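Here it is, the structure in full.
Note that one protein chain is taken out, while the other chains of the complex remain in position.
All chains are identified by letter, namely A and B, in their written order; residue positions are counted from 1 within each chain.
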Amino acid sequence: MTDSLHIDWTACDGRGLCAELLPELLAEDDWGYPVARGDMTVPAALEPAAREAVDRCPALALRLVKQVQQVSQVRQPSR
Amino acid sequence: MSDDILWYFARGTGVVSLVLLTVVVALGVGARSGRTAFGLPRFAVNLLHRNAALLSVLFLAGHVIALLFDSYANLDPIDLVVPFVGSYRPFWLGLGTVALDLLAAIVITSLLRHRLGARTWRIVHWLAYLSWPIALPTGWARAATTAPGGCGRSRSAVSPWWGRRWCGVRPRRSAASRPATNAGSHHDWPFRQRRPSR
Partner (left out) sequence: MTSMMTAPVARVEQRLLTGDAAHGPLPALTGAEIIAMARDAGITGRGGAGFPVWRKLSAVAGTGRPAVVIANAAEGEPAAGKDKALLTTAPGLILDGLQLVARATGAKSVHFYGPAAALGPIGALVRRRGEAVELHAAPDAFVSGEESAVVGAVSGRGAVPADKRVRITESGVGGAPTLVQNVETLAHLALIARYGPAWFRSAGTVDEPGTFLATVSGSVNRPGIVVEAGYGVPLGDLITAAGRRVLAAASDRVSAAGIQAVLIGGYHGGWVPADPTLPVSREMLAPYRAAPGAGVVIALPAGSCGLTETARIANYLAGEVAGQCGPCVNGPPRMAETLADLARRRNRPGLPAEVERLARLVSGRVACRHPDGTARLVVSAMRAFDADVSAHLAGRCLALEGSW
């Protein structure tokens, strides 16, 4: 079961630790907030780093979630 | 002799713990304001903040344990939890107890923050701004009496009343063993006698 990163944007402060710990998956946008390089799926090799990033997030905004309950269907509502 | 070692150990660990806590608070404030320290990446500053905090807890534990066994401090375990009920200089000891309790709350919530949620954790973490200033004067008061001559310095630096209070720290050392201190200060004997030693 692969995990994928989930960012709670309402909590994220853009402190930038996750992008430093997971440069393979995350970059920083113009304002210091993390932006996904790809689809946020965490390869097995990066899992320890991902756990560390989740653990170190000062805002507890980063999570590892099981891929199944991820995005696409969750995004029902527009506006 | 062993009392002396305990006494020095208690003061030493207390001072180191306080210095570490100062670094921790500074790093925390810096990280919060978005600055990085020493050219380190932000996660490194974050780890330093955490590890320095845990290390300071270790030293603080040493400090507290030493005080528990120090017959002069005459600490009761209840003094670790409830402030201002101690026999030995209850005010300063009480401040230390408050600082200890606040720090315990901060550390425990930090270790459990993924369970507690960011909101609770953050609110408790704000107590650091209370805990550190409370710990500071107690630490300094004791530190000032650690070294011979420390009393004189602190006495000159602060008001006579405070200086007397602080220097009264080590009154009951026998005049022979520590002539530099205010042996037999009238302030402290009653405190010691109020609660018989266990």
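Note that in this section a residue touches a chain if its C-beta (ideal position, glycine included) is under 8 Å from a C-beta of that chain, and two chains touch if they have at least 3 such contacts.
All of these numbers come straight from a predicted model, not from anything done at the bench.
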| message | Given that one chain is not shown, what are the shown chains it touches? | response | A
| field | For subunit A, residues in touch with the removed chain | value | 6-14, 29-33, 35-36, 63, 65, 69, 73-79
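Everything that follows uses one rule, which is that only the chains that are shown with their structure count from here on.
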| query | So in the complex, which bits of subunit B are touching subunit A? | reply | 31, 34, 41-43, 46-47, 113-114, 117-118, 121
| field | subunit B contact footprint on subunit A (complex, rising order) | value | 11, 15-17, 20-21, 55-56, 58-61
